[in-house]
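A protein chain is absent from this complex, but the other protein chains hold their places.
And now, subunit A:
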Amino acid sequence: MTALPHQSRGLTPLLVPLLAGGLAALALGVYGRVHTPTGFAVGVAGFSGALPMKAWLTTGAFVLAIVQVVSALSMWGRLGVTIPPGVHRWSGRIAFLLTIPVAFHCLYALGLQYDVPRVLAHSLLGCFFYGVFTAKMLALPKHDAPGWTLPVLGGLAFTALIGLWLTSSFWFFAVIGFKV
């Protein structure tokens, strides 16, 4: 939002966002582990299968995540170019919504898995991503939060998403190929 220097008053304002984020990550992980995967989930139409759908939606979110970082740098005055804040908001919203069918298919149809390192990393990063994202969203309106809050939470969300892309879409394109 604004790049005004915040009056740092400790971590108290972050308590609720961080707690909520932690609970969100935990809830997703527990759900993925406890609920019996169905092997089937409704997804976005137009793809030949669930895997290509997920690979491409995640790639969309990946591209928008780069827009997020660039537009955030601009908002914080690090680029010397002014990008309208709307670009940051809407690229973020769209990126988030793009990930929902992916995460839904992962958790509902497949569940949290840990038998292969890649899948384990992907599962954990997925839960972490939504936790950090929740914390970041809830921290946004808290203007009394420490100044590092948004860059750190946003950076973590970005990093998690890149990790998610590397362990899914990149793997898919490398192993299976460019399949729509």
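The working rule: a contact is a pair of C-beta atoms (placed from the backbone, for glycine too) under 8 Å apart; a residue touches a chain by one contact, two chains touch by 3 or more; residues count from 1.
Following the convention adopted for this analysis, contacts and distances are computed from a predicted model.
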Missing chain, UniProt name, options "Cytochrome d ubiquinol oxidase subunit II", "Protein GlxC", "NADP oxidoreductase" or "Serine/threonine protein kinase": which is it? "Serine/threonine protein kinase"
Hidden-chain contact residue, picked from the options A:G22, A:P37 or A:G155: A:P37
In the complete assembly, which of A:L26, A:V81 or A:I176 touches the absent chain? A:I176
Residues belonging to subunit A that touch the chain removed from view: 1, 36-43, 48-51, 54, 89, 92-93, 96-97, 100-101, 103-104, 106, 108-111, 113, 115-116, 119, 133-134, 136-138, 140-141, 168, 172, 175-177, 179
